[in-house]
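Complex shown without one protein chain; remaining protein chains in place.
A, B and C label the chains in the order they appear, each numbered from 1.
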Amino acid sequence: MDFDFSSLFAFILFGLTIGVVYGIVALGISLIYSGLDIVHFAHGEIYMFGAFFGLVFSEQVGVPYPLALLSAMICAGVLGIVIERVFYRRLTRAGGGYTVAGMGMIICGFGMSVVLQNIAFLIWGADAEPFHVDLGEPYQFGDISLPKSYALTAVMALFLMAALHFFLVRTKLGLAVRAVAHNKDIAFLMGINVPLMISLIFGLACALAAAAGTLIGPMQSVQVEMGYLMLMKAFAAAVVGGFGSLPGAIVGGLLVGIFENLGAAYISPSHKDIYAFLLLILVLMIKPSGLFGVEARVKA
Amino acid sequence: MTVATAIVRPFTQAVGKLSAVHRLAPWLLVYLLLLPLPYVLSGLFNDYYVYLANRICIFILLTVGLNIVKGFCGQVTIGHVGLYAIGAVSSALVSLHLGAPFWVSFPIGVLVAGVAGIIVGLPSVRLEGAYLALATLGLGESVRIMIAVTPLFGSSTGLIGIPTPEIGGFVFDSFERYYYLLITATMIGIYLSFSILRSATGRAFMAIREDTIAASVHGINVPQYKLLAFVISALYAGAAGALFAHMPPGYIHHNNFTIIEMVTLLLMVVLGGIGHIWGGVIGAIIVTIIYDQTLEFYFYQPLLFGLSMVILVMFMPRGIGGVIDRYFVTRRFIGAREGKTDGAP
Amino acid sequence: MTATKNRLIAAGLAASLVAGMATVAAAGEIRVGITMRMISENGQKYGQMVMDEIDMINKAGGINGNTINATLLNDECKSDKGVANATKLIFQEKVHLLIGSTCSSVSLPIVDVTAKAEVPQIIPHSTNAKITQKGSAWVFRVPVSGRYYAGVNAKYVGENIGKKIAYLCAADAASQNDCEAMQSQMKSQHGVEPAYAAQVQEKEVDFRTHMQKIKTANVDGIMIAALAETMARALTQSYEAGIPASVRRIGSSSASNSPVPSIAGDAAKGVFFAAAYAAADRRPIARLFNEMVRKRYNINAPDHDFSQAYDLIRIVELALGRADLKLDSGSLAADRTAIRDAIASVENYQGLASGPISFCAAPTPQCRDGNRTAVLIAYTKGGENYVTEVLARVTMPADFGL
Partner (left out) sequence: MALLETTKLSKSFGGLRAVSDLDIAIEPGTIHGLIGPNGSGKSTFFNLVTGVYQSDPGSRIVFDGTEITNMPSHEVGALGIARTFQLLRLFSDMTVLQNLMVGYHTHVSYSILTAIFDRGAVQRYDARTTEEMMDLLEFIGLADYAEMPASELSGGQRRLLALGRAMAMRPKLLMLDEPAAGLSPVNVEHFLAIVMKLKEKFGLTILIVEHILKVVMETCDTVTVLDYGEKIGEGTPNEVKDDHAVIEAYLGQEMDDDEVRAILRT
């Protein structure tokens, strides 16, 4: 393929617009990890559920798109809180013993993703559902056309990140969340309602995933299987940025987006989904803590 | 629990007596008892159950290997199907393109999977818990994608017509005949896993699982043992893969190695009992049979499997094997208390 | 005491398990096993249609007085599950005839299973050319083999659209096969290489990189070979990328599936493809069929998967009627052979399909790829209520593409 800068610019732009979506999902994963010390393997399915919620509100209930986005976020947030309260809390509280603590959580998350995926399958079937949001003609940058939906996604994503940042840094509730993320025992001693905060963290993370799903739905259509690949990429993004680091998740998402688009454009398009994983391995080899992560200290 | 006792107790007693004769005696006896199984199954039921027995054997090899790295060494890998796929594809390729007999391609498949295990293991030994799970999850899927898009590895058509093994004119071309091969490999696999795990190596694995730092301080080279566990499990996966590839009808396709297969393996290990040597065996048998019996409810099957995984982890984290272990521990515990009544420090 | 009791309970459990697993095959019925991909909505509906049709045959008195007992299993389009299903149907259900599968990657290994067990297998919808090239005497294919589609497509494209074609091929068995065959046909018929060719993943969601490249390559047409949903996404994104409608979009045979127009919407307009059935068919039989499917399964215009499944059942009905079946406990093998020979004797069956379906006894692709006629169809309107038109109907020589 001939090389020219206009194409390169286009590919980077494509990478950025999809990367921002990876970033939002990764943000949720990072939030859960820093708050609860668990890796949420069912987050891809929450993203899928979010997309379906958005679809239902937009196409079947018939509310305007922005309202559908908000409703989907709320629904997914509630779903997340229910899952956390009913299933995960039991495991995190149980503690002790290798089977229960680490591995149990991962297996439970894995099982949960199968459960959620199949519930969605029973409700909505396996076929992709069209999600029509007509925003008008794409933007034109010279030879490159950028559909408005992608532009909107990028704007929305940036807005969500800013909102989350504002919430965490500027509000009292956000401070409490950060305290819980930092150290649950101390937060408890300071009189913070730790279980409530954990639910809040989980709900927030799931709402973010739903936002991503609703934003990307119109561009890629909504399907039960969509969660798994998104999970892989969002994990890669979270690890690349530094697990548990919120700005890192965004930067990681953008990097993964650009990396896989350039790889697909210049190396081989059929290996596209592998590039995210390659980036993940590369980062783990060179700097296991990720770009923004802090080296964890072993306590003997 | 008591029903389980009734099943387990006479069995353990018999094994105890036999072991006194020779340590291999119980193994040989079980092997000889299992050899004519195809005739029993096809006589009692039909050939389909022989096929199921073959599937179970392959799953047992996979879960026993997975249990070593996961249950014993405590490393959460989700990329086991990737290694399984590597074993299958490499053995198939060697026999398809180089015309090598099974007896050459099989060890090559196992070795290639082992080497892949080393390549994966080297970065993985530095990773802990969640990171390892993520990295291996990506690995499994990457292997599948590589197979799916590379024409040499079968791509979307799959590898067709992988030759069946043959020894001195005896061709393992039916499910009954292939069973002999599989049961032999499975028995050897289980026996070797016992040999490894009931030795200093197995104890080192368990120590790493329980407490990495304490293990290291007590003289265990943690990275080396983690790598070893990885490679051993990769060898098991490779063997299972190669056996799967050559099983009639000799066809492999990348969609045999998806995340769903990994979930099934996980369920088998969790149900049988993580860190219990027989766990994978029990899990593989039960899950395969339940899967078969619920085939007609295919809409709800994955949901059922996912849900049982979640519920097992929540309420029975050590699976069936754990319950059996617990029974023995309780017995010994009571025994110890009764034997020593004057009170310990 | 309790130990004995427990042992009894254990023995009872084992015994009931054994009893549950052993099923006795009843005599006097024709047993048909079906393995299909029962995941997608359409997949479920084809399966439903096949079962409904069999029910109707039974209600109308069966075949020569014998009822058909059909068992339907889901293979999820996975080869190992397909093999397991086929084995279960053949050995446990002791079927006389196996119908399946809808996926090439599942039909391919099952061919060997049925060949070895000597059970006739009839395929409702797998286009991979290799299926019948294995030389099994027990396999019959109702749909059009991928090799014919490619020839028809290439001829039409080269003569009516242009020779500068870009290819986007998804990595599933049918699409890859279609794509490769099309490229080689373009080369042999018109002597051109692809203007752009990329293999994408089976369920790719983002095609913008490719569309950008194709846009700069300035092509006459884009061939998109992919499963329905992937194709629909690619079509939509090709317009988003600003590739004008004057560049024709060519689909693989799965473009006939209804998700393509319903997801792609307006982007489906102008897409053309080769298939085995056109809903726009004006024949009375086709009109009746369309109405039946619309009424029973709530599908606006049935795609060729429906018509092929329907034709298959009619062919099976015909063949079973002709076969001399004993249907007692000892005649299983003889009955299977009789059914095979009866299917092989079907000649010039004219049903819904694009062309007559003929089989013959030799275990060669020429004999076992029943339908050699493809219709070229184009969408004139996308969306849920899509409309198609027939561009051409082409019959290929039996050994074309071998």
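Heads up, the rule we're going with is that a residue touches a chain if its C-beta (ideal position, glycine included) is under 8 Å from a C-beta of that chain, and two chains touch if they have at least 3 such contacts.
Everything quoted here is computed from the prediction, not taken from an experiment.
Contact with the omitted chain, checked across B:V76, B:L228, B:I252 or B:L271, is made by B:L228.
Only one residue in the set B:V30, B:V171, B:M206 or B:I286 touches the chain that does not appear here, and it is B:M206. Per the touch definition above, the residue from B:A14, B:V40, B:L152 or B:V217 contacting the chain not shown is B:V217.
For chain B, the residues touching the absent chain in the complete assembly are 23, 192, 194-196, 198-204, 206-207, 209-211, 213-222, 228, 275, 329, 332-333, 336, 339-340, 344-345.
The rule we apply is simple: only the chains that are shown with their structure count from here on.
Contact topology of the protein chains: fully connected, every pair of chains touching.
A separation of 33 Å divides the Cα centre of chain A from that of chain B. The centroid of the Cα atoms in chain A and the matching centroid in chain C are 37 Å apart. Counting partner chains per residue, chain B has residues 145, 149 touching two or more of them.
Annotation for chain A: residues 121, 270, 273 touch two or more other chains. Listing the residues of chain A that touch chain B in their complex gives 33, 38-39, 41, 87, 90-91, 97-100, 102-104, 106-108, 110-115, 117-119, 121-122, 228, 232, 235-236, 239, 243, 268, 270-271, 273-274, 276-278, 280-281, 284-285, 288, 298, 300.
Chain B meets chain C in the complex at residues 2-3, 5-7, 9, 44-49, 51-52, 55, 145, 148-149, 155-158, 160-161, 173-175, 248-253, 255-256, 258, 289, 292-293, 295-296, 298.
Against chain A, the residues of chain C that register as touching in their complex are 39-42, 171, 198-201, 203-206, 208-210, 212-213, 215-216, 229, 232-233, 237, 240-242, 259, 262-263, 265.
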